[in-house]
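With one protein chain removed, the remaining protein chains of the complex are shown where they sit.
Then we have chain A:
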Amino acid sequence: MQADLFPHRHLLGIEGLQPQDILGLLDRAEAAVEVSRQVEKKKSVLSGRTQINLFFEASTRTQSSFELAGKRLGADVMNMAVSSSSVKKGETLIDTAATLNAMHPDLLVVRHHAAGAVHLLARKVDCSVVNAGDGPHEHPTQALLDALTIRRHKGKIARLTVAICGDIVHSRVARSNIILLNALGARVRVIAPSTLLPSGIEKMGVEVFRDMREGLKGVDIVMMLRLQRERMSGSFIPSVREYYRYYGLDAEKLSFAREDALVMHPGPMNRGVEIDPAVADGPQSLIREQVEMGVAVRMAVLEALAAHLPNQ
């Protein structure tokens, strides 16, 4: 394994990571891919360690991915789903953190519906904290697994042109990817209707397009985002069918990208809303591979943070 130490106790976001930190995690993840493809998948790096997956927001793929990653490294993994109703009973996030902290976990994987919630929690516990998505803020392991997937296919990240399409304003995936791809020297475009772009987007290190065909011209990677209707208070788009007409990725729109362009989606997909099933399951799609890389990247992250755990 890589000897170089990951210089952070928590992984709260891509923001604040140096390019070498990111590359170090990707290299580690490459090795984890190999481990995951063996018959004997179990390692003992985290043996005796307790990992708690604390999910304030429902998730299938991210939670199971973190669970598998922890187990493959030998950790005892506990999943805690905290429904928002029990939070409403009066227990604050801090109370929950204090309760968990008293149980001496070593790693805490947290997803929460509010931006900044994971930062708040990280300040109140003694263990290492991994952000598994905080509101529309960041989702660092998703950006890392996207980068790993891209690198394995294109051999590099630098100087690739990546278009992130769809519901940018509500997307933590978009924010983490914009930061990571810029850090590694890619050119980033965003394509979305103006109501789904955050204010100041033109200063966020991206080229902005409102027209999908225009925006897809010559790109190497097309990253689709899920239309997050559950986060939308009020009217952002008039209807799903109008959205699909202008921003849904189908073969015709995809033909504007480079011939060897690859299609990604963080999942879960809304087929027929932001992506045509034929494209989602077509030859240019990396969507299933992203899931595989997800486990590897999370193993890499947990392993990197484990180096900071006491008594090591």
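Assume a contact is a pair of C-beta atoms (placed from the backbone, for glycine too) under 8 Å apart; a residue touches a chain by one contact, two chains touch by 3 or more; residues count from 1.
The rule is short, and it goes like this: contacts and distances are computed from a predicted model.
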Omitted chain (choose from "Ectoine/hydroxyectoine ABC transporter ATP-binding protein EhuA", "Dihydroorotase", "Ferredoxin-type protein NapG" or "Iron complex transport system permease protein") - UniProt protein name: "Dihydroorotase"
Chain not shown: contacting residue from A:L120, A:V240, A:V273 or A:V291: A:L120
Residue among A:T92, A:S194 or A:S255 that touches the chain left out of view: A:T92
Among A:H112, A:R187, A:R226 or A:K253, the residue in touch with the chain that has been omitted: A:H112
Absent-chain contact - pick from A:D21, A:D106, A:D134 or A:E303: A:D134
Chain not shown, touching residues in chain A: 15, 92-94, 112, 114-117, 119-120, 134-138, 169, 172, 175, 198-201, 203-204, 233
